[in-house]
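One protein chain omitted, others in place.
Think of it as A and B in the order they're written, each chain with its own count starting at 1.
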Amino acid sequence: MILTNPLFWFALLGLGVVVLVVGKKMGLLNNTAFAVGVSVVIAVAYFHIVDHYLMDMQGLDYWYLFRK
Amino acid sequence: MVELLTEALALGMWPLAILTGFLAYFFIVKRDKSAAFKTLIGILATGMLFMAIANYKINFFGESRLLPVSLAMITALAFMMGIYFSSIGALFKIGGFMFLVAAALSGYGNWLPQVEGGFPPPEVKLQFDAMTKEQLADEGEKIIFGGIGQSKVQGAIGKGQCPLCHGFNEGFLSERAPNLFGIPDRSKQRIDDPRYHKGKPAERDSVQKEAFPGAGTGESGQEYISESHACPSCFVVAGFGVKGTNDKESPMPAIHKPPISLSLGELAAVDTWMYAREGRDAPTYEEIIKAYEKFIPEADRPKQQEDKPAAGAGSLLADGTEPVDQIFAKAQCVVCHTIPGIPGATGTQGPKLVEGTNAPNRIKDPAYKGAAKSTPEYIMESVVSPSTYVVKGFPDNLMPKVFGQKLSAGAMKKIVDYLSQVKEGKEPPKIS
Partner (left out) sequence: MGSVTRKKTLSVIALSAMIGLLLLPIIVAIPALASGGGEPAAGAPPAEAAQKEGAAKIEKARDVYYKTEGIVSGAPAPKTADNAQFYPRYNFESRVLLWFANQQHLYYGSFVLAVPIFCMVIEFIGVVTKDKAMAKKYDQLAYDFIKISLTAYSLTAILGGILIFTFLTLYPAFFGYLSSIFRPVMHIYALMFVAESGTLYIYYYAWDKMKEGLMKWLHLSMSVVLNVIGTLLMFLANSWIGFMMSPAGVDEQGRYLGNIWHVIHTALWNPLNVHRILGNMAFGGGVVAAYAAYRFLSAKNDEERAHYDWMGYIAMALGVAFLIPLPFAGYWLMREVYAYRQQMGITLMGGLLAWLFIIQATMIGILFLSSNYYLWQALGRMRGAERFQKWIKYFVFILVVGFLIFITPHTIVMTPAELKAMGGQQHPVLGNYGVMSAKNGGINVIITTTVLTFIWYMRGNKVPAVSWSKFGNIFMGVFFFFAYVNIIWLAIYGYYIPANVRVGLSVPQVATTLSCLFFMTALNTVMMKGAKQLGPIEWGKISVRSQYALIMLATAFTWMMGLMGYIRSSVRLFWHVNEIMRDNSPWAYTHTVGFGANMISFNVLFFWISIMFVFWLGTLGAKKAPVEAKVPVPGRAPEPAVGH
């Protein structure tokens, strides 16, 4: 499943940052919908990465329940 | 209350007398009503202070849980003084508030259930075989609960650590392990349980079928109890197995092995108590010992400790003279690892040890950070320092890191030799 792959979340995080930079160029930063969208993408991706890697670091599988 | 007041008066006689003198002086001589009133407040506060102290003095070592009331009383008097003596009011109020916080916290501590740790077991060497049944039962209670009469005390626990998981009284909640009330009768029924497979250990579906190869199953109630102590996984009461093993494996450690390491004499004492407390006639000491000898091989029997109640931390688990299967058993590898060719080694908490196949792959794994270059080195490293490389899907820090000290060089060599020959899909090597 793609959701359990950390690279997917990295890609999402990267996407969020790219959109943020592009949005900044286009002066969209203070557009509420844009800000919320980008923030959600970045925050969700970031916390998934945190969860995945900090469990992985301990030799554990964060996605245990979903792989079962 | 009367006692408290008398004590308070006895303690605070002089300060109170002096203050009363001041009161008289202000009231009669100086006719200063406000000063007299303040002195009166002072007398009241002093009286309360000494009552609080008296409460402490009387009840300090007692069972009373009302000592924090003293602190609350001091809070009240401090605030009272703070109102009337405004020049140092801040000090009084802060002090009073601190007393209030402390009163709340120690009140909380006193409100919680009170458990007192019993005295340590005496350092005398016990002669279990020379004891009467009553003495033996007393020793048993000490081992389970930490002291004679402690079985009635909530939370009491002794060297055997049994009450951590087992309930002992009728109707007690005991969800980790079976409640042991009524075990003298139940043990006789249990051996007839179809899942117990009396006399036919090979038919058991448990992870460990026999206490040791050839031990057989229990034939009497006492033998059932003995087997349960020596080999908890031989038969697991329905619902109490390790989660996910479908009651094929027990979470209980073998009681004659570290960390608990009860000697046969101590186990006999424990069992005698279990009978005696229900008014049953316990089997004789010799009978119980015999029942244990059936399930605990000579080499595994803990010696009665000389003067150290704790498990000998420095002793070796295996010295290398044993056959390799016994080394695996003694070091308890078999509890967590499946090792092809080793009887009873069917644990699943750790990876299956087919190191002849696994080790070369692991060393090639980019995540491998250890120093091993060959299969034997890898095995050695994994035993001595398990965290160096943790196999994916298994938790770190689960395997003890003490084997480097607990196994002799000879034992280690045997383990390495054996494991490096185990290969996936091939016949396991011969036990040497």
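Throughout what follows, contacts are C-beta pairs under 8 Å (C-beta built on N, C-alpha and C of every residue); 3 or more make two chains touch, one makes a residue touch a chain.
Keep in mind that what you see is a predicted model, and the values were worked out from it rather than measured.
Student: Using the contact definition given at the top, list the shown chains touched by the missing chain.
Tutor: Across all of the complex, the chain we cannot see touches A, B.
Student: Could you tell which one of B:Leu112, B:Ala130 or B:Ala202 touches the chain left off the display?
Tutor: For the chain that is not drawn, the touching residue is B:Leu112.
Student: From the listed residues B:Ala54, B:Ala103 or B:Ala211, report the one that touches the chain absent from this view.
Tutor: From the options B:Ala54, B:Ala103 or B:Ala211, the contact with the absent chain belongs to B:Ala103.
Student: Which chain A residues would touch the chain omitted from the figure, given the whole complex?
Tutor: Those residues of chain A that touch the unshown chain are 24, 29-30, 32, 35-36, 38-40, 42-44, 46-47, 50-51, 54-55, 57-58, 60-62, 64-65.
Student: Suppose we count only contacts with the excluded chain; which residues of chain B make the list?
Tutor: Residues touching the hidden chain, for chain B, are 60-61, 65, 67-68, 71, 88-91, 93-95, 97-99, 101-103, 105-106, 108-110, 112-120, 123, 154-155, 157, 161, 163-165, 167, 172-176, 243-244, 251-252, 259, 308, 310, 313-314, 349, 395, 397-398, 401, 405.
FYI, only the chains that are shown with their structure count from here on.
Student: Report the inter-chain centroid distance for chain A and chain B in whole angstrom, where each centroid is the mean of the CA atoms.
Tutor: 44
Student: Report the residues of chain A in contact with chain B in the complex, numbered from low to high.
Tutor: Residue list for chain A touching chain B: 58-61.
Student: For chain B, which residues count as touching chain A in their complex?
Tutor: Going by the criterion above, the answer is residues 390-396.
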